[in-house]
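This report concerns only the one structure given below.
Below, a portion of the complex is reproduced, with chain positions unchanged.
A, B, C and D are the chain letters, set down in written order, and residue numbers restart from 1 in every chain.
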Amino acid sequence: MSPFWITIAILALAALGYLLGRSRSVRLAGGDTRALHSRPTYHGWHVALFTALPALVLLALARLLQAPGWLAPAALALGVAGLAVALSRTAPQFRARNVVEQVVRGILIVCSLIAIATTVAIVLSLVFESLRFFRMYPWQDFFFGTEWTPSFGGGSELGMLPLLWGTLYISLIALLVAVPVGLYAAIYMSEYATPRVRSVVKPAIEVLAGIPTIVYGLFALVTVGPLLRDWIAQPLGLGSSGSSVMTAGLVMGMMLIPFVSSLSDDIINAVPQSLRDGSLAMGSTHSETIRQVVLPAALPGIVGAVLLAASRAIGETMIVVLGAGAMARISPNPFEAMTTITVKIVGQLTGDNDFASPETLVAFALGLTLFVMTLGLNVLALYIVRKYREQYE
Amino acid sequence: MTDVTSQPPRPVDPPAAPARRSLLIEDPRTRRRNAAERRFRAYGVVAIALAMGALVFLLFTIFRDGTSAFFQTYARIPIAIEAQVVDPAGNRDPAEMQKVLTMGYGKLLDNSLAAYVEANGIEIEGLDDRDLSSFFSAQARADLRNAVLANPELVGTVIEAPVMTSSRIDGMFKGRVSRESAAIDAKTSVAQYDLAMAMQERGDLQTRFNWDFVTSTDSSDNRPEAAGLGVAILGSFYMMLIVLVLSLPIGVAASIYLEEFAPKNRLTDLIEVNISNLAAVPSIVFGILGLAVFINFAGLPRSAPIVGGLVLTLMTLPTIIISTRAALKAVPPSIRDAALGVGASRMQTMFHHVLPLAMPGILTGTIIGLAQALGETAPLLLIGMVAFVTTYPSAPPEGFLDPASALPVQVFNWTQRADPAFFERASGAIIVLLVFLLAMNLLAITLRRKFERRW
Amino acid sequence: ARDQIQVAGSSTVLPYATIVAEAFAENMDFTAPVVEGGGTGAGLKQFCAGLGENTIDVANASRPIKEAELAECRANGVNNIMEVQFGYDGIVFASSINGPDFALTPQDVYKALAAEVVVDGKLVANPAATWADVNPALPAQEITAYVPGTKHGTREVFEEKVMAAGCETSGALEAMTVLSDADKAEEACVKLRTDGRSVDIDGDYTETLARIDSNPNGLGVFGLSFYENNTDKLKVATIDGVAPSVETVASGEYPVSRPLFFYVKKDHFGEIPGLKEFAEFFVADAIAGPGGPLSEYGLVPDPELARVQQAVAAETVVAAN
Amino acid sequence: MDDVRMVERVVDTDARDIKFQCKDVQVFYGEKHAIKDVSVDLLDKTVTAFIGPSGCGKSTFLRCLNRMNDTIGIARVQGRMLLDGEDIYDRRVDPVQLRARVGMVFQKPNPFPKSIYDNVAYGPRIHGLARNRAELDEIVEKALRGAALWNEVKDRLGETGTGLSGGQQQRLCIARAVATAPEVLLMDEPCSALDPIATAQVEELIDELRATFSVVIVTHSMQQAARVSQKTAFFHLGNLVEYGDTDDIFTRPRDPRTESYISGRIG
């Protein structure tokens, strides 16, 4: 039997366990469910969980360790055993709800640990190669170098500052577009627009998040870049580069609008109406109400949305490649081509370089650095939210 | 304190009666504030207009460039299956016939086309063998070979079936190739252009809707006209299935735990920051992770939707968790009190009351997270999903382990290919991707509307 | 067990590999191979990760495998590697079809794109603004060059065969060696200017093409096959008076070209059905020879293909050293 | 049930001006007819009490007077309501300006999730009633004193208003409304969560306000209505059954329904 069918079998067994547990509890209570400590459904769940969980865990372990085939039937046997044990424990005074809730709680904990596990795995998968990199390349030059000129023959300059500068610059511009537009769109949708308009506009804007980034990239390259160059950069004497930080930032900002608008819209919508009423009744205008009462109350969610957008901006590649060019440099002029850390991570990792060379391994060091930096950013955001949060009711 | 021992409050001085004002006349301050109000509102309208404008413009370009991918030009000419070409041994032995490679079948088409030109009295200056041999798609040879091998009776007969033309010929009917551009194009010629026009005039070339684009598999750089999205659609579908089934429950469960059950301490703060930070991890790093954990450690196959799905799940989780937590936070505490007060457990309070009220936010996170996952390419680069796959994956669950491609990858791939016809296909693929996205979101959006309410 | 061949590696080789894979699946009774791009380095990394079903069978490369990579392969137990050179790739300079003609020499390109040039015995930032500044015979057009980024193998060839060559013939190498040591001078020869006149392209040739579309002054570096597919949009420049074509590259007249390879794990023969057949099919005359689908697409066939075929048939592996 | 129209019985206005003139007001919540054909004149410098059984439409009618019903999607208001002779439902009327003149205290206390100080200072700030911080402090203190909350919160003005006890929140909302200095103050059961002493202080405040403004108060306590109001309106099932001088209503009700409601008096 393939693991798939064993899983199905275990789940079927669990379903059976649910029915058995339920009916058994009702029977034991003499048909009067009020005599039970827990509702019959909880007794059902109790049996189902005890049937399925241990068996599935065993099965997963067997699969992960590529253990011999007999483990799979053993999992099935364990399922039957779990069913029997759980069924025998069923009694009117048995605290099935508490047990089930403990198990569910355990599942919840495991789920939230997945995030931690992911982090650990990411750090692990970056750290070793980064160490390899730092053995080949001095860390001072990496962290404080202002030249990024990798080359095949070795002797590359791999300073990350130009990439960092580009990352921050582009993300900043993108957020300067996405946050005001997204926030105002969210405010308009949740506070002013009729439900009809909102029900059309909101999903429509969300489509922006689903358009593949390559489309944005081409849009930046073909439309926005030349437009900015011909109408702004050249007349102002700011350069004649078709791709620029501004191009990438603007287009990326466009893509990020729904991240801010949709999430904020939900949160703003969740602010209780009584707060708005309270403010309106004082003779404040709708916008005063929004700015001074609704938005502060919705702050944590909005900050979350903005962080998500910022995260996305930092992690984006395609738009930067096509929109901003691949030039690693530090310049205050937003109409010049620059590039970001993420782009270089992708580039160095998928290129033709010798994979054991510092030119490739630098990707891991960049990844790790970015990870630590965004961690700092998030700590800061958490602190800000804690400080300014206004908890309603 | 309203304390008997404290002295009675000082009476409030009656505020001076303000001058009577008319409601119909705005006083200056109100006028200012209302102007601010109107500005504020206008910003909202402008913001929405900007967003919608961007959307409309992007959609317009996508459809402008991509619609033609759904059409393909076919020729209908008699094709003689010459025995000496397809069966040089002359014994109709399929094993022997198989030795003739697809390349060999080109000759049948070339000869038939030459015969057609002659039979119809088409006279075109400078029409040479190269023009004839590059008139039809390389795919046409493969199709012909398959037909003959499946049915050896055909040898020696003349059949009339639609024959796929090459991308340049096809391009002539989609405005991609003009007579002028043909003159300088190494892959076509003016003579070929004229021939195509002559054939079309006779009704022997037809451009019609091309289901193959949606259903058939990718093809090599030599035959852009035959490339299809079948494998990519299936691959994306499988991956999204995995992402949805895993990321939504796991994300919601993690959020519930962190927001409602976890003790508020350093550890949970750490987890919280961690999760937001995961959202900022560049997607390619998830590819590195997937390669290390799922392929190298867990031994799952490369290019498999299951690995892609798992990687995208990890990538989507932070988005769902962040939005879900925000939504849970936004549910007023009084609702929780009310439920706890009648003896509901925290779990019941959560699942019966708080979660339904947080549902719109959760679904929004899901919509955005899945949209992002659906369009993601970079992490797939490292786990082998950016692959040229020409066999359909089988049905789940085995299909999860079969090699497959994905829609964004196909787009990425096609935009990198040399033949301009692939650019049209890439835009067409984006249309399919968007349709896919809309179909996926439709359920979530309807659900979200059902759950939306104010309290 | 896996029944399809897995191939990954160079994006330059990718189109050829897909053409072969497609034909292979059509004509042979094996499951269609799965072909990935990802770049030579990335492909070889997977290739060298070890033996077995979870590793790829074939790595495409637009350069020979390096010593360090070979060592890593060996460290991971990948010992019997077959190296197959199946053809050449020409590298061309091309500009917008509507612009003027360019007849370049490596020296012109070097003078136009080098970061620093020697003027009056001193190293100064490259002052050239138009092509005519470099060579009066060239059009007086702003210098804007789109050069593959450092992740691309093409860049290495460009640096070696154009920049370094131009540096040497123009006498700049000598002049710089005087100023510093020889190693430094060689390095300086291939450094491209960073003032925006030379633009690194991290994406693909399609991106270079799009950039030339949006900036008609641009001159881009392309693969020969890419150019051949887009002759209606691009005008190719001659190098030393030779126009690039399959013939001129094959004959060696056109100077800027490089060999293309794929690497096969011999240890996977017998494990993965059809692997050897695939390798043989790849270099068969009907495929990689003149007039075959690969040359039709733009590959410059290896003049010594017969020898390669023999080596594949004999399963010759890279010698251990 | 045949409506008892009030128009013809409107009591003599005692030379006091009519502040609010309501004619044939109807309110619907979707299908539900919540206010049926109510006509009433509310006087200036007078406290008017709205009484009636729970669910009869008192809050609904009150919310019409400063157009707070605009915020309820399904609510529809018909009829004319004139404030100083101007129709507040006129298209040209700015509800913002209206609400600045007609303040409101809601039935359920709804403090902002801000500090106590900011809760009270909110109105004066948006209306620019204070020139500087000192003046604002003064307004806040005065309002909090008026609402009998100052002593309890003077040391914790920076704490959030939602952390107060039920009665404190209610007084905070009163202070918040008073601080804006409206011409008409609508109070929906302002003393429901207050102890007798606090109630007395709020009633005192209402009495003071009457010197300059009109106050409309919804209350379930007949005694309170009798104590603080000069006019009383009795609502029943969406109808205004009887309206007149408070004394008259409580001593000589004309309508049997009024009589039975008042005589059933308990609390």
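One rule holds in what follows: contacts are C-beta pairs under 8 Å (C-beta built on N, C-alpha and C of every residue); 3 or more make two chains touch, one makes a residue touch a chain.
All values reported here derive from a predicted model rather than from experimental measurement.
Visitor: Since only one copy of each chain type is displayed here, what is the full stoichiometry of the complex, written as a formula using these labels?
Guide: A x1, B x1, C x1, D x2
By definition in this document, only the chains that are shown with their structure count from here on.
Visitor: Sort the chain pairs by how many C-beta pairs are in contact and tell me the top one.
Guide: A-B
Visitor: With centres defined as the mean C-alpha position, give me the chain A-chain D separation in Å.
Guide: Result: the chain centres lie 49 Å from each other.
Visitor: Can you check how far apart chain C and chain D are, centre to centre, with Cα atoms defining each centre and the answer in Å?
Guide: 83
Visitor: Could you grab the centroid distance between chain A and chain C? Build each centroid from C-alpha atoms only and quote it in angstrom.
Guide: Centre-to-centre distance between chain A and chain C: 38 Å.
Visitor: Which chain B residues touch at least two other chains?
Guide: Within chain B, residues 33-34, 37, 299, 381-382, 415 contact more than one other chain.
Visitor: Residue numbers in chain D touching 2 or more other chains?
Guide: If we look for residues of chain D contacting two or more partner chains, we find 96-98, 100-101, 126-127.
Visitor: Drawing the touching chains as a network, do you get a line, a ring, a star, a complete graph or other?
Guide: other
Visitor: Between which chains is there touch?
Guide: Pairs of chains that touch one another: A-B, A-C, A-D, B-C, B-D.
Visitor: Could you please specify the touching residues of chain B with respect to chain D in the complex?
Guide: Those in contact with chain D are residues 1-4, 6, 8-18, 20-24, 26-27, 29-30, 33-34, 37.
Visitor: For chain A, which residues are in contact with chain C within the complex?
Guide: Per the touch definition, chain A meets chain C at residues 149-153, 155-156, 218, 221-222, 225-226, 239-243, 321-322, 325-327, 329, 336-337, 339, 343, 347-357, 359-360.
Visitor: For the complex, give me every residue of chain B touching chain A.
Guide: Within the complex, chain B contacts chain A at residues 33-34, 36-37, 40-41, 43-48, 50-52, 54-55, 58-59, 61-62, 249-251, 253-258, 261-262, 269, 271-286, 288-289, 292-293, 298-299, 314, 317-319, 321-323, 325-327, 329-334, 345-347, 357-358, 360-361, 364-365, 367-368, 371-372, 374-375, 377-378, 381-382, 397-398, 408, 411-412, 415, 426, 430, 433-434, 437-438, 441, 445, 449, 452, 454-455.
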